[in-house]
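This view holds just a subset of the chains, kept in their places.
Chain naming follows the written order as A, B and C, and within any one chain the residues start at number 1.
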Amino acid sequence: MQKKIDVVKTLLEALPFIQEYVGEIVVIKYGGAAQTKDELKQSFTRDIVLLHTLGIKVVVVHGGGKSIDKMLSALNISTEFVDGQRVTTKEAMRVVEMVLSGEINNEIVSMLNYHGAKAIGLDGKAINFIKATPKDNGTFGYTGDISSVDTDIIDKLLNEKLLPVIAPIASGDILGHPGFNINADIAAAQIAIALKAKKIIFMTDIVGVLDKNKNLLSTLTTDDISLLKENGTIVGGMIPKVDSCVDCVVNGVQKAHIIDGRVEHSILLELFTDDGVGTEVIR
Amino acid sequence: MQKKIDVVKTLLEALPFIQEYVGEIVVIKYGGAAQTKDELKQSFTRDIVLLHTLGIKVVVVHGGGKSIDKMLSALNISTEFVDGQRVTTKEAMRVVEMVLSGEINNEIVSMLNYHGAKAIGLDGKAINFIKATPKDNGTFGYTGDISSVDTDIIDKLLNEKLLPVIAPIASGDILGHPGFNINADIAAAQIAIALKAKKIIFMTDIVGVLDKNKNLLSTLTTDDISLLKENGTIVGGMIPKVDSCVDCVVNGVQKAHIIDGRVEHSILLELFTDDGVGTEVIR
Amino acid sequence: MQKKIDVVKTLLEALPFIQEYVGEIVVIKYGGAAQTKDELKQSFTRDIVLLHTLGIKVVVVHGGGKSIDKMLSALNISTEFVDGQRVTTKEAMRVVEMVLSGEINNEIVSMLNYHGAKAIGLDGKAINFIKATPKDNGTFGYTGDISSVDTDIIDKLLNEKLLPVIAPIASGDILGHPGFNINADIAAAQIAIALKAKKIIFMTDIVGVLDKNKNLLSTLTTDDISLLKENGTIVGGMIPKVDSCVDCVVNGVQKAHIIDGRVEHSILLELFTDDGVGTEVIR
């Protein structure tokens, strides 16, 4: 009986958080370990289905994980690198879309629907609602920079209480163009901005933004971030993540979060417990 | 951190229960200790606000507690009894309505709104949606038997996502009629039937229906109940409660529950944990 | 036959007035003799039901009449006075709400519904849509000044073609606060302003605003009123009435009327005959 009472108390502690988000748009960038380890997948799925059932308008944007590399290698498609970054060739682009949209997106949509959500997959290129141009004048082949996001289709699906799951591929300017491979963090940020989302959550494989003593920084303003970049606290792979966060909050998203996707149920922990997890970026 | 994870796991365990009730009508008869003790009031309020926030269509029907007696005595209005049952005189009826609607109903509505619900009080007589005739040919004065419930107003309020809280008073046939005092259990049952509710929950001051060895009977069919009444297991004050349950399930309500309102959060315990609490009556 | 023709001619004379108000919001402050004398109650009820049936969006705000005093005295609750004004003690406040909401409001709602309107009672405190702070730093106890009116609930009810009848009680800042007793004229004015009503009508026990020779002043601008107050024509109890009128027309209500509630059907006389009755205040 005590256990049951604990259950119920917990539900009630979540109430103010639920009240805050019901009817609001929350964009979730899904990626990293959460996308590859079985228990983490399960935990992610159940988190999202819960949010959807509670009436929160969730939009998921996912990355590619390692399936793309495996398929490229199985098909003997070799990869060039420029300045240490992969170049997406036309041949590779075809595989990127096939795996992202036909395997990874379907798997996520399938898991969500199996657990009772009404999810639907969207390929930014096929639906033609994300448009892009070549990054750095084409240095990286079919890797693109987003030029526009048309939210019309997402609005229609949210209208019908469907849960959009988006593969970060964009269309080029002519029919038959192989499309563009888009960094999933950036795609999620641009979609959140276009949708005027209340919150964006980036699932990563790190604890959050750390100070020089490796302690977690729970809340950062955009000014804090400028400083931490200048003084060398935020470096390397963390820079594009925080930049996406800053981009979001500067452009109307209320809060951006970098959370540790390696922790089970990190999304619910962030949304439904007192001080959340990871690093929160505010304006 | 482990505590936070427990919190989240609990939320997820509640998911299938939430999925079952979102968009459905649940009628709750509020009364007994839950209506008089401060912590139980609080616990009731938060339970209902949670259900409302989750998108469950809750309708509350409340009784009078001891406030009516106190007010009658403060006003020196004496009470007759016939066959051990109180007779509602015209003078008393005026106080019944004033206290039920002007104090008790307001207090419940106020608590619910303060915690974030959108509750609205309804007096069955003033709104004129519950009609009654004198019980036992008037032996008990202005105590009545419901003759009809018109759900039009409740439907309109649920439409606007409002939470109706109903005082169990009914109107008579002419203007100026003092109205009828209605047993709150019966009022709740008739309202649940008229609304084609999915579930009705009676909050009581007992553990549930017990067998002869004082063990709780968790689930009873209408046939079980006939038997238990015949063999003297269900006796006394328990008979009208189970009769209301039977009336509901025979007339289209899916399940009726008798739960122990003395236990904090008994409503959530019933709705959101595996085998619930108290006694469940099914067809 | 001639009588019948007269009936019909009358209806037709009302047509332009009906055309002017169909679909518009009219707030009516109900009080005074109209609320205590039986024929006047009847006449008020039938007036309001007619307006409601014609498709005019009526909102009624009522005062307390003498029932509160009677109940306070029946319960031996004594009343203090400061500067000649009553102080609402906590004990009295409980009675104020009980009688206003549980008796007076119910009686009005009941009469309206009995005659075919779809009225619904609202307690500003329980619904939590009128908020107040203590008047004059608490000199008068739980007598309050309105700090905000949230029209969301009224809009929803008007949407469903329901007729809101409002008891002038406001909520305080914490749960369990006994609430505030609000002057009904001021409550009506604030509600009319918040609703952007087309017209507000104050039912009083006087003929209207009189000049020094006791002749009725039919129409007054806000400038006229300043002058009449300066030169001592408008004095005493009339001042708060005209101030409420001025407050309304300065804040977007088209016209405010002070009418003589002692005259049967004074509301219809005002709305549906050529030069109305009482005093009209315009900007």
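Just so it is clear, a residue touches a chain if its C-beta (ideal position, glycine included) is under 8 Å from a C-beta of that chain, and two chains touch if they have at least 3 such contacts.
All values reported here derive from a predicted model rather than from experimental measurement.
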Once every copy is counted, not just the 3 shown, what does the total come to? 6
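Going forward, only the chains that are shown with their structure count from here on.
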Chain touch graph shape: choose line, ring, star, complete or other and state it. line
Size of the rotation, in steps of 5 degrees, that lays the CA trace of subunit A over subunit B: 180
Taking the mean of the C-alpha atoms as each chain's centre, how many Å separate subunit B from subunit C? 35
Could you grab the centroid distance between subunit A and subunit B? Build each centroid from C-alpha atoms only and quote it in angstrom. 46
Compute the distance, rounded to whole Å, between the mean C-alpha positions of subunit A and subunit C. 55
Residues in subunit C with touches to at least two other chains are numbered none
Complex interface listing, subunit B residues touching subunit A: 4-16, 18-19, 22, 46-47, 49-50, 53-55, 116, 264-265, 268-269, 272-273, 277
Quick one: in the complex, what on subunit C touches subunit B? 74-75, 94, 97-103, 105-107, 109-111, 113-115, 118-123, 125-128, 153, 156-157, 159-160, 162, 171, 175
